[in-house]
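Read through the structure below, which is laid out as structure tokens, and then see the notes.
Left out: one protein chain. Kept in place: all the others.
For subunit A:
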Amino acid sequence: MTAFRVPGRGRVLHNRPVSFTFDGDTYQGLEGDTVASALIANGVHLMGRSFKYHRPRGPIAAGSEEPNALIGTRRGKGQFEPNTRATVQEIWNGLETSSQNKYPNLKFDIGAINDRLYMLFSAGFYYKTFMWPRSFWDKVYEPFIRAAAGLGVSPTEPDPDNYASRYLHTDILVVGAGPAGLAAARAAAESGLRVTLVDENAEPGGTILSEPQAKIDGKPAWDWLEAELDALTDLGVRIMTRTTAIGYYHQNMIGLCQKLTDHLEKPAASTPRERMWRVRAKQVILAQGALEKPLVFDGNDRPGVMLAGSAQTYLNRYGVRVGNNAVVVTSHDSAWYAAFDLASAGTKIGAIVDTRPTPNADLVKEAAARGITVFAGYTATGTSGRLRIKSVRINKVENGTVLAAQTLACDSLLVCGGWTPSLHLFSHTKGTLKWDDQSQTFLPDRITEDCQIAGAGRGLWGIEAALNDGAAMGTAAAKALGKTATVKTLSVADDRPGTGASHTELPTDLDAGKARAFVDYQNDVTAKDLRLAVREGMRSIEHVKRYTTNGMATDQGKMSNINGLNIAADALGKKQPEVGLTTFRPPYTPTTFGAFVGYHKGDHFEVTRKTPIDSWAEENGAVFEPVSLWRRAWYFPKDGEDMDAAVRRECRETRKSLGMFDASTLGKIEVVGPDAVEFMNRMYTNPWTKLAPGRTRYGLLLGDDGYIRDDGVIGRLTDDRFHITTTTGGAARVLNMMEDYLQTEWPDLKVWLTSTTEQWATIALNGPNARNLLAPFVEGLDISDEAFPHMSIAECTVAGFPARLFRVSFTGELGFEVNVPARHGRALWETLFAAGQKYDICPYGTETMHVLRAEKGFIIVGQDTDGTVTPYDAGAGWAVGKNKPDFVGMRALNRPDLTAEGRKQLVGLLTDDGTSKLEEGAQIVLDPNQPIPMKMVGHVTSSYHSDAAGRPIALALIEGGHGKTGETVYIPMPDRTIRATITGTVFYDPENARLKL
């Protein structure tokens, strides 16, 4: 039995001990404990250090809103998570936990020097301290900030856990399984609707778990809860615990993160760690309750200072007393009950200090009956104790004057500044809030989604009020879905409704400028910082937030927003609604990347498209590269070859005799219909009317802005059928663009578009022996130069497979592209490869394809063009049908800026030394001696070593390049400046003699 455990008390299992470690020491807890409750049961409150001042901190809360007690949790290799809230993490045998933000250890931390230097670290200190001298930024300030930044330590190993994802459709989703949520679920379920009830805690019940004294419907609260949960289960309600509604999105979609294994000692290997649910609900009921506010006074952050409601939760839910000698400082009735419960359990209550001059008379009477001293109309002005609170300083306040102080010894201080409705999810929907003067808080106003808010979320206090409001809202939701339902009311005995007062910082007799009165605990934002921000000119609450970092901690302002607003409003001399609230955004609590990623990791991160010939390439030692979603054979190294050597050999052998290339990834679109030729005329720059069936043409596709979008060789099979090829990466984009024009601009055209990319396997044969290899396999077609000249297309049979045969060349050599149904791709490839041995056939990859095409000056759209290049810029003006009435992009080509002088134009570049290969992307200047920053006139788009040219070659976009042939340009690199001469873009066989074999 640990020192602060109350035998028989709470929901924990007293006969099921659990041992775990914290900072290397072993502690005993009970099944059902969180790390925080188990450590407090051992008398440990010091669990962490704050971010800026490294002040010792203990848990201030008992739930997910905890800002202080952040720990690292570890299960094994790779299974480490920083910044876990100790108040949420359940313990299991063998759990390893550690504190953060300390060196060398939690009790003695060198970083705590910041706390002594706090005057230097006021609001906006980043902006002030790191301004000058300018030269300090790189060497001093940035390294300092980077070293200090971040909370916790990132895991360094891959996460071995799995994360899942599911969709859920439900009639009604109830968020929060406290009294309001339970009653709403019951009412809705009884009307026959499918209901889902979620709660972030390990078990449903909410406040009821912390208030066993209540009698609901004549039954003890926990008995009623058990029966109610059974009833809900019988009604088919899906109850999900450890499940946080992290975000409320459009049209009632709610994201849920369900933690499945973090509480288990031995999770099954098949169980995902977390599951992300995307829920679509017809009606949502938000029953998230309210969060307790701390009071703001000097020293309100020492270990042992805790929200009174949380102390009550530790006692009643976990059977743990937070201390032996507690003092309560409150402005709300609710803390009195916490004091009474703790007194009954054996903790000495030194005093109840209420800021209100005349607290509730019944409570005062009860305190007197228990012999508890009451100080009414008092303020708290300080605390003492380094690693744990030792005393609190209080003063009587009379007519606004703070009188003499007295000191009360204590080992824990329970504070309560009232309650704030938890409206985070409601705010995600852009529902508006309205300031309620009476309760001094924001309440929901205009609702934008099909949603109801029940219970404490709309300012109703006490279990009875929450239950009956929940039932009313559950009924309302059912009625909204066309069900009949009547509200059933329940009565609750020993309920604890209450009222309270709201404060900014508590008044003090000491120098307020020296008070360490914390508003945002984790980020160490004090009341003084907020007032300073206002004095320095911040007017909007959003600016105050960013200047001070108030509300930017991992609790996202759950603990600090309202206190921060009250203080900022006071400093501005405005009412709270005039100052406004910062925006709440998802997720409600910190959520792992794993939960968002779900299944989309590793091989499942994105699709890898493979051609029918990919397996052959893999078996034959290809090195692959990704091209859009495809993986393509990049080059085929032979023993010992590096990439450079392999590519040179592939180029050489292809030009000498024969190369074969898997071109299956080329986009293919079939354009069919009586108006096919008209459609082609309108889409492409080229004229198509006179292209005879059986012939092909290079097609250039522009956007209506006149810039090149895509290109490819297009064959006309019959009068009404075209076989378009597109770039590998552009296939889907081109089809979308064509569909857009066809559907929305020219719906009168009778044309059908079909993507056929994956229907065909495409094998390109290039080289002087291409026909010699192919001809014996072709049936039904004469492929001699006379019968089947360059730029022909025909249907025939190749090696017994039905084929569409193109005579086309992307290399400058005699070339054919054989398309066969995809399923025959590999068989044809192997047939041709085997037969090609007598011609020393060379399989080549995309790199060789790039070199061969660059030697001929053929562009790659997207590499040699960048979305601002016209056909004229690219030297492809010959492909523009100037006599056509219109095509997409035609009008734009006459716009003044597209015909202006000095546009970047595609040229060739040869380095003057004949050996330097330029870097793709390198910038080009005309005068290397000009001052920096130099005027850059263009950049290198393609660059390769070319055996055919006997030197490196490059393509570049250069301002006015077409008029600069023969001129010298310079390419400055980090180590030297390279001279080059502007040339034409064709480096090999400019007469195209090799095509005509």
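One rule holds for everything that comes next: a residue touches a chain if its C-beta (ideal position, glycine included) is under 8 Å from a C-beta of that chain, and two chains touch if they have at least 3 such contacts; residues count from 1.
Everything that follows uses one rule, which is that contacts and distances are computed from a predicted model.
**Student:** Select, from "Branched-subunit amino acid transport protein", "ABC transporter permease", "Phenylalanine--tRNA ligase beta subunit" or "Sarcosine oxidase subunit delta", the UniProt-recorded name of the complex's unshown chain.
**Tutor:** In UniProt, the chain excluded from the picture bears the name "Sarcosine oxidase subunit delta".
**Student:** In the full complex, which of A:Arg194, A:Arg238 or A:Arg278 touches the chain missing from this view?
**Tutor:** Only one of A:Arg194, A:Arg238 or A:Arg278 touches the chain omitted from view, namely A:Arg278.
**Student:** Looking at the full complex, which residue from A:Val328, A:Cys451 or A:Leu691 touches the chain that isn't shown here?
**Tutor:** That would be A:Cys451, which touches the missing chain.
**Student:** From the list A:Glu739, A:Glu779, A:Glu830 or A:Asp913, which touches the chain that is not on show?
**Tutor:** A:Glu739
**Student:** For the chain left out of this view, which of A:Glu96, A:Glu625 or A:Asp704 touches it?
**Tutor:** A:Asp704
**Student:** Determine and list the subunit A residues touching the chain excluded from the picture.
**Tutor:** Contact residues on subunit A toward the absent chain are 249-251, 253, 278, 280, 430, 444-451, 480, 704-705, 736, 739-741, 743-745, 747, 885-886, 890-892, 894-896.
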